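Every protein chain of the complex appears in place save one, which is left out.
Coming up: subunit A.
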Amino acid sequence: RYYDEYKNCHNTTLLRLDGRQTYDYRRIKITFGTDFGCCFVELGKTRVMAQVSCELVAPKDSRPIEGIMFFNIELSPMAAPSFETGRQSELSVKLNRQLERCLRNSKCIDTESLCVVSGEKVWQIRVDVHVLNHDGNLMDASSIAAIAALSHFRRPDVSVQGNDVTVYGPEEREPIPLSVYHMPISISFSFFKQGTFLLVDPSEREERVMDGLLMIAMNKHREICSIQSSGGIMLLKEQVMRCSKIASVKVSEITELINQALLNDKMARKAGERCGFAESMPQERITALKMDETPVEVTDAAETANEIISAAEDPAASPVVPLPGVGQVGNGLKNSWGLDEEEEEEEEEEDEEEDEDKGMKTSQQSDRSEGNVVEISDSEEDEVIVLNPETSCTAK
């Protein structure tokens, strides 16, 4: 609808809503977080965050010498009002599947180097991608974030002596980066009007009105890792070839950008600067504010505190622990429910039985404070002897 309206306004020239050309990407910004393996990507207004973590697990039976890669794209409810937690929506399944095909099936990470003890312990690398803001083209942003985070990640060093595996912390030994063979990046093409018009990197509004989507995952060596066409549009061979040529150009640009970001981050860490989301917050914006470390004046805090305590009422009596696991606070209160005398007596007896077992008693029972069980039943069973715990029946 938006596209048609726009097109009708400009009959001769076809423009995109944000003024881009057909093959233009939006501005891509890649920043890294404080710990290794955390990457934020902004593709225009679309924001995603990827975090890589690792864990030692038992390998799959079918592949005992390979590590495990696990991908998960979370469509956070923050990203769009239609995203809900829990329910695996169609879009979520589609994105997860595409990311898996793009990264796992292309074997971009050397999984054999993740093996620690063959058949018993391997590293499981888990990539969590959180979508923070949905303004179109989640797939591309997620793939850039995932591969950048994987390239940034460092896993702990391990050493194996016989059957003992020692995992060293980051202070003991330098963590080791993963071996990344190549960087597959997905490029999305959206088609309109049965394949006559093509747009690269659709924004959210363009995605709503497109007929179909072609996703090509490629690396900078011009190898296609995955192609996916959805939406049911019929594409000609020439169109697909043309798209792959465009994709190879874009992929080389984006790979260059990722490498540059990784290099900047490496130099910053080497120079000892602080890295992370906190640092990448823009300062010159009106919507941002940062305050330095502020000392707090607490010179008279202790006196004020002591004044408050002395002025306060005495708190309730401290709990008494007559038995391990049993606490008693106070003496209990008089039953004020206004029941008849007999019922009260019966209830008190029953209560007392329970209370004796639990070690609590009401003040009315002070005269019955021997701790004996009162028999009130006239059953014909043998006398039941209940072993009493030794309770201290002194009232406080």
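Following the convention adopted for this analysis, contacts are C-beta pairs under 8 Å (C-beta built on N, C-alpha and C of every residue); 3 or more make two chains touch, one makes a residue touch a chain; residues count from 1.
What we mean here is this: contacts and distances are computed from a predicted model.
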Name under which UniProt lists the unshown chain, selected from "Exosome complex component RRP46", "Anaphase-promoting complex subunit 10", "Geranyl diphosphate synthase" or "Translation initiation factor eIF2B subunit beta": "Exosome complex component RRP46"
Given A:111, A:133 or A:186, the one touching the chain that is not displayed: A:133
Absent-chain contact - pick from A:80, A:235, A:268 or A:320: A:80
Absent-chain contact - pick from A:26, A:47, A:121 or A:155: A:47
Touch residues of subunit A, complete complex, unshown partner: 33-35, 38, 45, 47, 49, 51, 53, 74, 76-81, 85, 126, 128, 130, 132-135, 274, 276-278, 281-282, 285-302, 304-306, 308-310, 315
